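Structure provided below as structure tokens; questions to follow.
Shown here: the complex without one of its protein chains, the others still in place.
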Amino acid sequence: MDELIPYIYKPHPVTGITNGKFGTWLFLASEVMLFGALFSAYIMLRVGSESWPHGYQELHVAWAALNTVVLIFSSVTIVMAWVSLKLNKFTNFRIYMGLTLLCSLAFLAVKSVEYMDKFHHQHYPWTSNFFGIYFTLTGLHAIHIIGGIVVNAYLMGPGAKLWKTNPEQFTGRIECAGLYWHFVDLVWIFLFPTIYLL
Amino acid sequence: MEQKPYGWWLPLNASANNAGIDQLINIVHVFMAVLFVGWGVYLVYVLIRFRARPGHKAYAVHKHFRLPTWLEVGVAIIEVVLLVFLSSPIWYRVKKEFPAEKDSVLIRIVAEQFAWNIHYPGKDGKFGRTRPELVTSNNPVGLDREDPDGKDDITTINNLHVPTGKPVIVYLSSKDVIHSLGITVLRVKQDAIPGMTIPIWFEAAIPGQDFEISCAQLCGLGHYRMKGMLAIDTPEQYTTWMTEQEKELAAENAANAEPAPADTSNEGSPK
Amino acid sequence: MSSHDTHAHSGHDHHELSWLRKYVFSIDHKMIGIQYGLTSLCFLFFGFTLVMLMRWQLAFPGKELPIIGKLLGEAAFPGGVMAPEFYNQLGAMHGTIMVFLGIVPLAVGAFGNYLLPLQIGAGDMAFPKLNMMSYWVFFMGGVTMLLSFLMPGGAAQSGWTSYPPLSDIAPAGQTVWLLGMVFLITSSLLGSVNFIVTAIQLRVKGMSFFRMPIFTWCQLVTAFLLLLAFPPLEAASVLQLMDRVAGTSFFMPTGLVISGEQSHFAGGGNPLLWQHLFWFLAHPEVYVLILPAVGIVAEVLTTNTRKPLYGYNTLVYSVIFLGFMSFVVWAHHMFMTGMGTTLSSFFQATTMIISIPSVIIVTTFLLTLWGASIRFNVPMLFALAFLPMFAIGGLTGLPLGLTASDIYLHDTYYVIGHFHYVVAPGTLFAMFAGIYHWYPKLSGRKMSEFWGKVHFWGSFVCMNGIFMPMLFVGMAGVSRRLYDMSLYAHAKAVFPLNIVMSVSAWSLACFQIPFILNLFISWRKGQKVGDNPWDCTTLEWATPTPPPHGNFTHPVEVHRGPYEYAGDEAEFVPQNV
Partner (left out) sequence: MSASAEEVKKHVKTYWGVFGALLVLTAVTVAVGYKHLPIHWAIIVCLVIALTKGTLVGGYFMHLFGEKKIILWCLALTVFFFFLVLLLPVIVVQEDAVTGPMWSPAPAGSAPVEAPAHE
């Protein structure tokens, strides 16, 4: 017993992955079920209702498209952040991670403008189930974004100290943070057409 | 009621069409009892025979048992039989083989916290229009008396009369929360889901005046007292009762003739 | 992603932790397990107390409850008589507390946490800090639930199933219930990720999957159920929260008239959506209640039969199959919602299919007894009693699973009888078995045999005294959740049974006193025993007692399957020998 918990940064010889990565994926699996249930609720409410507006009639496709691009870009930057660590370029990591954070903040900014606009037009969650779903799904997604910001900011700031003592483990953490972030992006990729375009 | 209708097992079955449910319940319970007693005897035997005691040692190698495997297969087969030959046909009859509307007594039942509103279509056999905004305490089903079909409709609260010898179709819905129409003696149960109307049917066979309707789904603090009375009438009794109701309605209409009818619509308009 | 920094390498060198780090914010899986255990036992007791109050009203409807009625105040007990609203609160909270704050944290949080790493030879859980967080989130969920009693209008009162629209229009306690559920679900998710990673990644050398003890297998399958079934309820809770707080109408259909007033909700929702999402969780959830129990029974049973488990592989496959199938039977709780024939045939069939692995599990246990040398100690008594009790509960599930008989039995006391037989004398007995069985590992002492037997026989008789009559009450057609069933003629004949049930319930409480005392007194005064008092083969008994931080003092390696008893050379051979 040289260490209490093995495979924290060395992959398990049989499964080929570290604990953290495995845990992250399992967490994402549960997230898949969470959003699955929500999408399911959306479909069911929409199919069961007599007058459901098309997203483009009530919402701003342009803002949402902009946000899509922003999120996709942030996905690239976070994967590049990980690449930078792999290539031992810590400064590049800082830059890419910073870009990711900027993108996420931009996303939230656009989102708030959008919400404000809805409120301004007297569209509230209780107005109709269309807006109920719109606010619930995008709101929950926004909470996920905020969660991602907290994690990423930590890893860029105080969490980055680990790079000095255990670069391998730190790279693993960035990979996991990346997985989560891509997942958030993925959810948006599905939210965008279902809510805004259809 | 001469015979004792209620006991510790299935109560009196007053329906003409749901005897199969009792039969199924009894058969399943025999099956369960056989399994339980059989394994129970085995269990007791084993506990005595293989108790730890000086000089007794556990068997090192396992006998491979054939019998239990067959038993498991047997259980599976019996379950399939129960499912395919008993349960499904009954369910299919209850759900799909509705009697023709013209040969049946039609009744709407609208559940609310905490009462059963019973709505008969009256002489014309057609239900009048119902609207949420017309609901008042005197008009709990929101019936539109202006509607030609609704003029002769009869409504009661917690008082359901059905005749024997004729199938009954109930259109069940709820105004507020989920309730469940449970008529023990007829082996009828159906959730009343707000927002939709669900048809069910049954046929009563044994007349009797004070049977009960209970609510099976938790619907609030008055759930326990959401009791309706069910009278299973002979066809003659039923006609008499219906005529009485019609007379009452006519009397009521006459009394209401003077005060403006606009009154009701005002009261019910959205706030 | 959680980490461990300083502790990772402190397997042997014991540096003293502060009291707070050791007992409160501990990251050691054993301490967390004990925390889970004590908390959940308290919740179990609390849930039981709630139901004892209900049993007064059920046996003596409308009678003043002496003293306690006064103490609980006018709102709950106007004039000393229980109010119907309060009865509903007790019912909903009893169900919720027993399931989510009692059995699940005890079966998974306590037993799973304490034993899973030990049984696979790991030093700790894969993510110790996450483990601690999982406990504290659970704790917060529990506190939230308790606080809901203080809300205006009282706690949640729409049943543990919280069906809308009723729950949408219920008083504020329901909102707190939903918040509590979000905490509890989050806690379970964190826990399940941890369990799966631990069981798959941290198995010690030689511990192949098919050498894992049944208990560990059950925990692994349970963790998958929690991981994948809980999120839909989380989604549903969020939607219901939105309905209640933001005024959406996800579950509110158009045209509602509530207490004579048209509802202010926009409408267009569907109340059945909640039911589907709820039961998508709640059916797997009931297997979460039973699988760890099956695991514990398997361990206790094999140990005390002194012979190998019959059909280890069959059992493992049955457990996996059971877990998988539990996802596709949920709508058997909804047969009476107006379901068509195609769908109901499907769910009826899956329900019958799922009973087969359960039958196989019980059968393997029964066959294990053949040729055994059975030691009738307290854990074994509880484990043995589990078998017929689970059998009654399971068998009564069959008429519920057949649509035609469910027409009559749905939402009657028969259902209450059915599931209490599986969860109370079933799961709860298995939990007791587990407590008596593993207590020596925690404390180095055995619990008193004599008082254990008093506890067992008293509980056994009383449990049946409570739940057997329920089956007859249900057969007579009496609805569940009734504040006062004496109003109904069809309940007259069975009404006296209520007194039997209530007296049994209160006696059951008395028989828990020896258990509680035994639990605490034996910690200091119990008979001292060695590291492996029951002569077990699994790895948790290969540690010192109590296991130190890091669990194993010398490296272990596994050389054989988990249940090698009654061999030619030795009476039992531990896995690591």
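A few notes on this one:
Letters are used for the chains, namely A, B and C, taken in the order the chains are written, and counting of residues starts over at 1 for each.
Keep in mind that, in the parts below, a residue touches a chain if its C-beta (ideal position, glycine included) is under 8 Å from a C-beta of that chain, and two chains touch if they have at least 3 such contacts.
Since this is a predicted model, take the numbers as computed values, not measurements.
Hidden chain, full complex: it touches shown chains A, B, C. Interface note: of A:6, A:148 or A:178, the residue touching the hidden chain in the full complex is A:178. Across the entire complex, the residue among A:26, A:101 or A:156 in touch with the chain not shown is A:26. Residue C:264 is the one among C:21, C:211 or C:264 that touches the chain missing from this view. The chain not shown here touches chain A at positions 11, 15-18, 21-22, 25-26, 29, 32-33, 36-37, 39-40, 43-44, 47-52, 54, 56, 61, 65, 68-69, 72-73, 75-76, 79-80, 83, 86-88, 124, 126-129, 171-172, 175, 178-179, 182-183, 185-186, 189-190, 192-194, 196-198. In the full complex, chain C contacts the hidden chain through residues 200, 224, 228, 232, 246-247, 253-255, 262, 264-268, 270, 272-273, 276-277, 280, 327-328, 331, 337-340, 342-343.
Mapped onto chain B, contacts with the missing chain fall at residues 95, 127, 129-132, 142, 171, 173-175, 193-199, 270.
Here is the rule we use: only the chains that are shown with their structure count from here on.
Mean C-alpha position of chain A lies 34 Å from that of chain C.
Taking each chain's centre as the mean of its C-alpha atoms, chain A lies 49 Å from chain B.
Across the assembly, chain C contributes 269-270 as residues in contact with two or more other chains. Looking at chain A, no residue sits in touch with two or more other chains. Chain A makes touch with chain C in their complex at residues 1-8, 12, 15, 19-20, 22-24, 26-27, 29-38, 40-41, 44-45, 48-50, 124-129, 132-133, 135-136, 140, 169, 173, 176-177.
Interface residues of chain B facing chain C in the complex, by the touch rule stated above, are 4-11, 18, 20-22, 24-25, 28-29, 31-32, 35-36, 39-40, 42-43, 46-47, 50-53, 56-60, 62-63, 65, 68, 71-72, 75-76, 79-80, 82-83, 86-88, 90-92, 94-96, 112-113, 132-133, 135-137, 142, 175-178, 180, 182, 184-185, 187-191, 193-196, 198, 210, 212, 214-225, 227, 270-271.
On the side of chain C, the complex with chain B involves touching residues 83-85, 88, 91, 157-159, 163-166, 169, 253-262, 269-272, 305-308, 310, 336-338, 340-341, 344-345, 348-349, 352, 355-356, 359-360, 362-363, 366-367, 369-376, 384, 387-388, 391-392, 395-396, 398-399, 402-405, 407-412, 472, 475-485, 487-494, 565-568.
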